[in-house]
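Missing here: one protein chain of the complex. Every other protein chain is in place.
Moving on to subunit A:
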Amino acid sequence: MGRYVARRLLQMIPVFIGTTLLIFLMVYTLPGDPVRGLFGDKGADPATLAAMRHQLGLDQPILVQYWEYMKGIVLHFDFGTQIASGRPVTDVLGDAFPVTLRLAGMAFVIEIVLGLGLGMAAGLRAGRLTDNVVLVLTLLIISIPVFVLGFIVKSVFAFELGWIAPNVSNDATWGELVAPAIVLGSLSLAYVARLTRTTMAENLRSDYMRTAVAKGLPRRRIVGVHLMRNSLIPVITFLGTDLGALMGGAVVTEGLFNVKGIGGTIFESIVRREGTTLVGLVTVLVLVYLFMSLLVDLLYAVLDPRIRYA
């Protein structure tokens, strides 16, 4: 087990280098210039621009820039400085991350409670009315793109009914985040429901379920212990990777509801050609994702005793 974790951690190094380098190169090829952008429409004299570029290290070859940047991260935990505001990227992250964490957490809870609930209801009554209703409902959710769903929620509940504010304030309180969290969690919710339904319906027919009935166990125990313990294995793996995706993948939802989270900041950085900010944020997301997938793999071995890592 220890060796497996060590190997996985070592594998993260090339993945980490590869993703950051790719992002660095992609940002470099984007048209536009962050320094020129600082001056807006007024423009500035070439000498000033050149001096600023030199100060920021932007006049050096891209690979040298990348090298310096990585050195900063590894040696000083320095993710660079946001060019527009002059704030360290770690500060920007520190502001945005709690908001995203809260949003992702809420979406995650909604996803688990509703997704598992619907999936269990459908799986235990496979082929009957409940199952078909859940099927139609989840297919509907899966087929609607997030931005359309977001707009519908916003226009119905904010503009027509006036139940929620159309935009989330800078405090991003729990109450304000309910609507964006529902929009964010809906797609995964549908997937969780489908996955739960399928594994439960499949395991219901398995031999050990027949044994559990033959043992004279109460129905509560047959479903709660014997069926769920087996059916939840794939669902939990999906949930694990999904938590990573929820934290980084909220660009559209955060943009729609004006949430100042990681997704919103990423979007802003792309618009402003803020290479260092973007790379910093994405680096953090890559790390989150890598650790989540490691956690899921380890969890998998805990849940299913037939899987052992050596």
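Everything below uses one rule, namely that contacts are C-beta pairs under 8 Å (C-beta built on N, C-alpha and C of every residue); 3 or more make two chains touch, one makes a residue touch a chain; residues count from 1.
As a working rule, contacts and distances are computed from a predicted model.
For the chain that is left out, the UniProt protein name among "Transketolase family protein", "Alpha-D-ribose 1-methylphosphonate 5-phosphate C-P lyase", "ABC transporter ATP-binding protein" or "NAD(P)H-flavin reductase" is "ABC transporter ATP-binding protein". The hidden chain makes contact, of the residues A:Arg7, A:His54, A:Lys71 or A:Arg221, with A:Arg221.
Among A:Ser85, A:Asn132 or A:Thr211, only A:Thr211 touches the chain left out of the display. Listed for subunit A, the residues touching the missing chain in the whole complex are 206-208, 210-218, 221, 225-226, 229-230, 233, 303-306.
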